[in-house]
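Shown here is a partial selection of chains from the complex, left in place.
By letter and in written order, the chains are A and B; residue numbering begins at 1 in each of them.
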Amino acid sequence: MTVKTHSFKIDTNKNFEIIDITSEVNGLIDIEEGIVSIFSRHSTSAIVVNENESGLLKDFEFMLANLITDEFSYQHDRIDNNAKSHLKSFLLSSSECLPVKNGKLDLGTWQSLFFVELDGPRRNRTVTLTMVGE
Amino acid sequence: MTVKTHSFKIDTNKNFEIIDITSEVNGLIDIEEGIVSIFSRHSTSAIVVNENESGLLKDFEFMLANLITDEFSYQHDRIDNNAKSHLKSFLLSSSECLPVKNGKLDLGTWQSLFFVELDGPRRNRTVTLTMVGE
């Protein structure tokens, strides 16, 4: 049994951007079997698992914009004009904790792991991986 | 310290169905104390924890239908007519990572663990359990 940690950086190019990080995370996993925490160190981003289909990812952006709308005035915008980005992050969560098998994420056929930028563009978004297993 | 993995299958009978899997998961736990990841290998399903009260489960279905409505046209529906199912899964998440104590899920009195079918009926939905502990 062992603990291993890694981190990697992401530069984003748009205000909303959803980036498939499955391959990058698989390349950093160095246990054979166990659990890995994938954690974004930012409160205007999220980590999610779903299908990588371009139309669906557009629907996801639309859904979030529909749930957290422009029609209200948010208090946090007086300090930093990104309340909606934080609120989307609250709803989605900044981490996932996933199974590892045979040295990689044990996902289903139609599942990918995504980093969701909710307040870009940004440089040096950091994702940490913490693995426990053998 | 050890890692143990198990999986089990679920057949669902309705488009939306919420199934209490607390007993099934407890029956498969074979560590005494630690953490268990409960992961659904499907991007139109979810794993959640809450109270098993039949009226509340109806309210939960209603809430999701109200948040992800029929009033929009979704791009993913051109490929596979289940965008709303994926979007509900995005919001809820496909996994939970929970404490284990005395060889079972260490839940509160009013908590159960549920598999949520968002695009049924389906055969052979697979849930994997990955335990780390002793």
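The rule is short, and it goes like this: contacts are C-beta pairs under 8 Å (C-beta built on N, C-alpha and C of every residue); 3 or more make two chains touch, one makes a residue touch a chain.
If you're wondering where the values come from, they're calculated on a predicted model, not measured in any experiment.
Total copies of the shared sequence across the full complex, per this structure file: 3, with 2 shown.
Convention: only the chains that are shown with their structure count from here on.
Centroids of chain A and chain B (each the mean of its C-alpha atoms) stand 20 Å apart. Within the complex formed with chain B, the chain A residues making contact are 1, 33-35, 48-51, 53-56, 58-60, 62-63, 66-67, 91-93, 96-101, 106-111, 132-134.
Taken in their complex, chain B has these residues touching chain A: 1-3, 5, 35, 37, 39-43, 67-68, 72, 74-76, 78-80, 83, 86-87, 89-91, 93-95, 97, 126, 128, 130, 132.
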